[in-house]
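A protein chain is absent from this complex, but the other protein chains hold their places.
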Amino acid sequence: MNPWVWVLAAYGCAALVVGGYAVWIWRRLREARATEEVEG
Amino acid sequence: MLRAFLGGATAALLALGLVLALWLSPPDAYQGEYVRIMYVHVPSALAAYVAAAVACVAGALYLWRRQARYDHLAQAGAELVVVFSGLTLLSGMLWGRPVWGVWWAWDARLVTTAVLFLLYVGCVLVRGLSDDPERGRSLAAVVGVVGFLDVPIVHYSVVWFRTLHQPPSIGPGGVAIAPPLLLPLVVNALAYLALLGYLLVERARLAQVEASR
Partner (left out) sequence: MRALERAVALAAKDLRVEWRRREVLLPSASFGLLVALVLGLTQGAQPDRAPAVLWVALALAAVLLVERTTEREGEEGTLEALLLYPGSREDLFWGRWAALVVLLLVLGLALGLAQAVLFGVRLGPGWMRLAAAGLLASCGLAAVGALLSALLLNVRGGHLLMPLLLLPTCLPVLLAGIRLTESALQGAPFGPWLGVLVVFDALLLLVGPPLFAAVAEG
């Protein structure tokens, strides 16, 4: 198998894991800010 | 603002690291292109251990001072240990299988990283599963402190357990770094540390915002 498959799989994992976590944080931050604005 | 600067610096370092790792740096004499996985694996491990140190210090400070901001930082640190140690293990497996033919090697670094991963999963869980939130915070802090202090002992125990009776095995754990590989490694290590810092700040902020609701 082409080595780049494994290499890109590893980088893909990194992007998914770290990116997923970052997105999760931002989404929850946005929710928190939205509820704040609603509650005033 | 500090956050914007940190975010920008992180993005820049990551981009530079990526270019170096995937394009500008040469393939290894023995491993070929597979060595590029090392630029994910080793920096992740570094980030995981630094995150554990942060969780330990923040947890200890929280137990001592009982100030919420230490708890928020400890919580962020513990979660990031799980994230980065998990990534270390995944990238290690993707590196080990094609190069050494095994999904897993029992060298001390990988085993210790697995132990780190499990301990901090427990740390995150204990916070969430406690009926009393204050006790949950204290428990998480304790696990964070004891876990981090125990890791060096675990590491050397595994090293001696394996090597004093068998010859050291060659595997994903033991790779000599040739000079041309050093620059991409250092840059990526710095990039991951910056990323860790950025995520710590963001996650702690989230904890603070949610706590004040």
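Every chain is named by a letter (A and B) in the order it is written, and numbering of its residues begins at 1.
Here is the rule we go by: a contact is a pair of C-beta atoms (placed from the backbone, for glycine too) under 8 Å apart; a residue touches a chain by one contact, two chains touch by 3 or more.
Predicted model, so just to flag it, every value in this text is computed and none were measured.
**Student:** Let's see if you follow the contact definition: name the visible chains touching the chain that is missing.
**Tutor:** The omitted chain makes contact with B across the full complex.
**Student:** Of B:110, B:143, B:185 or B:204, which one is in contact with the hidden chain?
**Tutor:** Candidates B:110, B:143, B:185 or B:204; residue touching the omitted chain: B:143.
**Student:** Based on the whole complex, identify which of B:6, B:38, B:158 or B:207 touches the chain you can't see.
**Tutor:** In the complete complex, the chain left out is touched by residue B:158.
**Student:** What residues on chain B make contact with the chain left out of this view?
**Tutor:** Against the missing chain, chain B presents residues 63-64, 115, 118-119, 121-122, 125-126, 129-132, 134-139, 141-143, 145-147, 149-150, 153-154, 156-158, 160-161, 164.
Here, only the chains that are shown with their structure count from here on.
**Student:** In whole angstrom, how far does the Cα centroid of chain A sit from the Cα centroid of chain B?
**Tutor:** From the centre of chain A to the centre of chain B is 17 Å.
**Student:** Tell me, which parts of chain B touch chain A in their complex?
**Tutor:** Where chain B meets chain A, its residues are 18, 22, 32-34, 36-37, 40-41, 44, 79-80, 83, 86-87, 90-91, 94-95, 97-98, 195, 199, 202-203, 205-206, 209-210, 213.
**Student:** Under the stated contact criterion, what part of chain A meets chain B in this complex?
**Tutor:** Within the complex, chain A touches chain B at residues 1, 3-4, 6-7, 9-11, 13-14, 17-18, 21-22, 25-26, 28-29, 32-33, 35-36.
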